[in-house]
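Only a part of the assembly is drawn; its chains keep their places, and the rest are absent.
Letters A and B mark the chains as written, and numbering starts fresh at 1 in each.
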Amino acid sequence: MSKIVNLNADMGEGFGAYDIGDDDGVLKIIKSASIACGFHAGDPVTMRRVVQRAKEEGVSIGAHPGFNDLWGFGRRRIDMRPDDLECMVAYQIGALQAMASYVGEKVTHLKAHGALGNIAAEDLDIAMAIGRAIKAVDPNIIYVALSGSEMEKAGRKLNLKVAREGYCDRQYEDDGNLTSRKVPGSVLHDPAAVTKQVVRMVLDGEIISRNGKVVKHQVDTLCVHADEPTAMTTAQAARKGLEDAGVKIVSLTEMNFA
Amino acid sequence: MSKIVNLNADMGEGFGAYDIGDDDGVLKIIKSASIACGFHAGDPVTMRRVVQRAKEEGVSIGAHPGFNDLWGFGRRRIDMRPDDLECMVAYQIGALQAMASYVGEKVTHLKAHGALGNIAAEDLDIAMAIGRAIKAVDPNIIYVALSGSEMEKAGRKLNLKVAREGYCDRQYEDDGNLTSRKVPGSVLHDPAAVTKQVVRMVLDGEIISRNGKVVKHQVDTLCVHADEPTAMTTAQAARKGLEDAGVKIVSLTEMNFA
């Protein structure tokens, strides 16, 4: 039986007159889109347009909730009570569900954006709050969680479907965490290196850390970026490398998380 | 067979640390709540709390979308393209649906707020845009429309359930429109006058205009306010007067709009 993996990307992160990222380009590469919901980015009109485009490309629709901080693009930590944060996430899921209903689709996964995702990876209370929002609004929504993080733990505790996520173009530490962007070389720009990393992740469930150690790292989905030209090249290389290795790229909705 | 009517009110119009209106008081009088959705007022935490309180009081939950203008409390007209406005309304419905799912309820009606409602009453394009948002997100949602307005027309055209709305404490013109608030006496403060007006509206389907003319005016729901003490007294008088006249006060979900 052939191996499968999902490719996902953040999308719809413009706002009004502002545009950012190459949504149309990335939709040709990925199988699941995480769409901004109007708090850190996105607006009702943009969301409507992006769900339409995702539908046309056969890409499944997910929520990409973030902090209520358009100025900071959701990249700044805001110190919220978990219960308030839960409401904030639930609100954003519902808003996207309404837009998805325009194309007869459902919101099938959730991936936290920026600082929200970073905190949730480390802080179980926040990861649980996000999970509870999913559970309350639609327990079938797949919780995309950095593999091995507190988010994965929260998703398991809440009996949610969890898609473990890896990164195509990022180096890892010996403990399986991402190497900080501040460390030189932490972002992979060489398509060959990217291809090697993702194929090993998917076929063997392991990565080679920055220090050369083999680390277990199970992934169901790989994150792809679209904000810079090299990221796009990297994404294409990852997809081609996986397909050449016999891996099938599927949407999150085609995977079995039972 | 006894006559029935609904009483509705706007609710959840605080924002963060700010509170406005006596939500708990008005929930004892009404049967359907129109809850602000985070654009002109309301926030995810407030919405979560208000759906809970509505559920506890057996009051049905409706969306109260408004313009994206917290500073102006949704009372200022914003010149939007109907398609954009439609997305804006759909987004707000979805956001409230998510919060309603916390208490196992659905959003069962929609009433436009402030300037959005005022424009929609007069402008068919805007009224249709709101109606299309309902149709796309959940065609079972009841469209609360000023009786005789373009909103009522739009709802009929789109085959939506339409609840025709009247006002307990407002005078009317000969053509069935509300007398402007700028006209002295346009707001009724005398409980006896209010009672007389609402009972006649419900039992006879007519009102006596400011000039003494009898005007046909069919209503399914009566709007009650909670923002000032006299409004509260008026609301209580309306309810008691109707019940004394044998009218049953029901939620919008108990009515038959087929």
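The rule is simple: contacts are C-beta pairs under 8 Å (C-beta built on N, C-alpha and C of every residue); 3 or more make two chains touch, one makes a residue touch a chain.
None of the values given here were measured: they were computed from a predicted structure.
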| item | value |
| --- | --- |
| Copy count for the complete homomeric assembly [2 present here] | 4 |
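Definition applied: only the chains that are shown with their structure count from here on.
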| item | value |
| --- | --- |
| CA centroid of chain A to CA centroid of chain B, Å | 40 |
| Residues of chain B that touch chain A when the two form their complex | 38, 44-45, 47-48, 83-84, 87-88, 90-99, 101-102, 136-138 |
